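Everything on this sheet refers to the single structure shown next.
Here we show just some of the chains, and they stay where they sit in the whole.
Chain lettering (A and B) follows the sequence in which the chains are written, and residue indices restart at 1 in each chain.
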Amino acid sequence: VVTLLTDYGLDDGFAGVCHGVIAGICPQARIIDLTHGIPRQDVLAGALVLAGAIRYMPAGVHVAVVDPGVGSARRAIAVASGDGRRFVGPDNGLLWLALHACGGIVEAVEISASPLRLAPVSATFHGRDIFAPAAAHLAAGVPLSAAGSPLDAGELVALEPPRARVADGILLAPVVYVDGFGNVQLGATNDEIEALGLEPGRSRVELALSVAAALDDAARAHSVTAVSATARYVRTFDDARADELIVYLDSAAALAVAVNRGSAAYRLGLKPTDVVRISKHPC
Amino acid sequence: VVTLLTDYGLDDGFAGVCHGVIAGICPQARIIDLTHGIPRQDVLAGALVLAGAIRYMPAGVHVAVVDPGVGSARRAIAVASGDGRRFVGPDNGLLWLALHACGGIVEAVEISASPLRLAPVSATFHGRDIFAPAAAHLAAGVPLSAAGSPLDAGELVALEPPRARVADGILLAPVVYVDGFGNVQLGATNDEIEALGLEPGRSRVELALSVAAALDDAARAHSVTAVSATARYVRTFDDARADELIVYLDSAAALAVAVNRGSAAYRLGLKPTDVVRISKHPC
């Protein structure tokens, strides 16, 4: 199994070309398109989608390409994880969360000058020329050590996703992902919910939104309130009325904001890097 | 063969995750993506696309998920059809038209609490947790009776698509689907065309559009005319000039409105639930 996650989109044939390269090198590989619709050059979104999906993928070779630094000195890497998977992609943090969800880094190699790459390597399409061929050869049985030169795990670029803070009964949670239904995933989990003292379906939650340049800028996050709204913390959409704003734990166990049969992103104007302020309703 | 039809889109990885779940349970399954682009939560559009496509699919397990009631008390079902196919999806009418195009309902089970489901089941992503695993196990040879508890065919939710009416030489036809080319499919077939006394390529047809809340509201459908235009009833696009408005029988044998090398939906502002009034041109 070879899985692909990219920001190539499906219109231009880039994803199809990667399929062709892999099928040519390893005809027996089964290719699963995790998605090619990561927002262009959004490494964090790619890392989150990959980490959330990986445990539902059969163990195999997992290619991810969201690569604003293509053609630069950024490394191309192949990495074995603790649970026996192999990951292939740019060393820009994209693989980081998934690697840590899969038992951590066991072995890593730099494949920028891999003997397995296509020649000549273009300056702008490493998915085709470096990542897809490496993945196909790994799937065909080539050992990781033969794909490139060894790297120390500590040399890899780390990715630290923005995380929520709870203080004085107020949760400041960054928007990390907006899906196609307009459901807004926050950088928070059940832990923060418990810290607020909420119980599913029992609490009303007052929701006020602050747009801050970054979560670190906590003071501004408090002061710049663009929209405020009231939501209910529930277990699922069906606990809400049509069009009601809700907060819930989504299918990736992350805290999320949604509108039942509507789009929370549209109603509240939320996008990644916005910060949502959540506090318990007084009554 | 396992086919998938959903409204998940392809950007967020939901469809890819379903592929992963199926491939993990039943590695030998061949998965065909019928489409993941059904308009969000549009059960009727999903039902029509599935019913129109099913006879071109090899017999297998056919998953469909357009599921605004996910997490509610609505049933999740698996159904065997008269021609030996198995269908899996929510019991909200989505499977209804396809089941009847495939020989009707032979056996049905409720799989909401199926022993084949993933644990824990999320409240919002039953495609991953209930439907994909059930389909994969069925494809791997598990009998329908082992997938859930038996249901009477009469308990299933039916779906009655809006249909056209002909009276006094006037056809009132609901828009049921608009495709990506802007071709507008109506809830009418060759029968209604014959009732109007039209012959392909021989008749000029006057087309007047009425936007009505529902087709039942026939009086308003007559009176509220937003746009009127003249079209020609033809066999195919090539019988029309570039940019000409035409009425024809489409590849699903439904009456449709199109603009040759253009978009009828855009030109006429048509969308599903609109009603189109068609009558024969006097001269």
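Methods note: contacts are C-beta pairs under 8 Å (C-beta built on N, C-alpha and C of every residue); 3 or more make two chains touch, one makes a residue touch a chain.
Being a predicted model, the structure only gives us computed values, none of them experimental.
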- Note on the structure: The full assembly in this file, of which 2 identical chains are displayed, is built from a number of copies equal to 3
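Operating definition for what follows: only the chains that are shown with their structure count from here on.
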- Task: Would you mind pulling out the distance in Å between where the CA atoms of subunit A average out and where those of subunit B do?
- Result: 32
- Item | Residues of subunit A touching subunit B in the complex | 1, 3, 5, 10, 30, 32-38, 49, 52-53, 56-58, 179-181, 235-239, 248-251, 261
- Given the complex, residues on subunit B that touch subunit A span 8-17, 19-21, 23-24, 27, 40-41, 68-73, 122-125, 128-129
